[in-house]
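With one protein chain removed, the remaining protein chains of the complex are shown where they sit.
Right, subunit A next:
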Amino acid sequence: MTPSTAEAVLFWVLAPIMVLAAGGLLFARKAVHAALCVITVMISLAFLYVAQEAPFLGVVQVVVYTGAVMMLFLFVLMLVGVDASDSLVETLRGQRWIGWVAALGLGVVLVGVVGRTVYPDAVGLGDANGATNPVGVARIIFGQHVFALEVVGALLVTAALGALVLTHRQRLKPVVRQRERAAARVKAGARLTPLPAPGVYARHNAMDVPALDPDGNPIEESVPRVLRIRGQEAGTDAFHADTYRRAVTAVLAQRGVTATDAEVDAALGTTEDDPRPPAAPPGTTAGPTTDITLGEGSTGTETQP
């Protein structure tokens, strides 16, 4: 039995993709990219399983590996923080070189042994898959390997319990609910009403532009807290409504005086070169960065831009 031409085409299309994706796992800087590369490898493997007369394993590969395991990886990546990248500091001297040499040596040995061995003529699974592949696999699992299957079931239950125990967190402080928060606000004399929405009466409607109060002054707390902590708000100076300047200009215009910006500046006693500076790029405005506590649920990584 030799593989058909179609299978050869499938293999030669998928094999380079898989090796490239596996290399992506090795070299990708961001963990999410590495996870996507592994997902590529796993889906390609499912194709190869189906081509290799193992349709049951192909389906299980997609359902269990890409569907469950890799999604679990992505969930944990989101929990741990997508930014968590590798440190380049070597704590063990020469570990990187030894690692490269060991991995390369392992690859050369494996490929050499596997590639140079003479195998018997391939039998193919035509007979074994006579009553369809899932039935054949089931006969072996529930025939010769029943005990192993039971043990594996116990293992899965144990693993689920283990995950629950390992990620369990003891509650050390009392729960702070809405009622307690409200009471604390009243006690502290803080703002009781909801915060104004950002940007509503300002020149833009974006989240990072502070709202303006009736005097035209920006209300800094109208910008969402996360944006303020990251320093991504669009700056309060840039969106000052300049109502006083406008009023002066309007009064002067009523009297028939057309004043230039410079003359108004002189009359107002302000010497702004550019009364409306452009909005600062994200990350450059000075905002509170460390002095805001985000409470118990914080991972401490929110302040890192």
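One rule holds for everything that comes next: a residue touches a chain if its C-beta (ideal position, glycine included) is under 8 Å from a C-beta of that chain, and two chains touch if they have at least 3 such contacts; residues count from 1.
As a convention for this text, contacts and distances are computed from a predicted model.
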Protein that the absent chain corresponds to, by UniProt name, given "GntR family transcriptional regulator", "NADH-quinone oxidoreductase subunit K", "NitT/TauT family transport system permease protein" or "Cytochrome c biogenesis protein CcmF": "NADH-quinone oxidoreductase subunit K"
Candidate in contact with the missing chain, chosen from A:77, A:227 or A:252: A:77
Touching residues (missing chain, whole complex) on subunit A: 2-3, 7-8, 11-12, 15, 18-19, 22-23, 25-26, 28, 31, 34-35, 38, 41-42, 45, 48-49, 52-54, 56-57, 60-61, 64-65, 68-69, 72-73, 76-77, 79-81, 84-87, 89, 91, 96, 98-100, 102-104, 106-107, 110-111, 114-115, 117, 119-120, 122-129, 133, 136-137, 139-141, 144-145, 148, 152, 155-156, 158-160, 162-163, 166-167, 169, 299-301
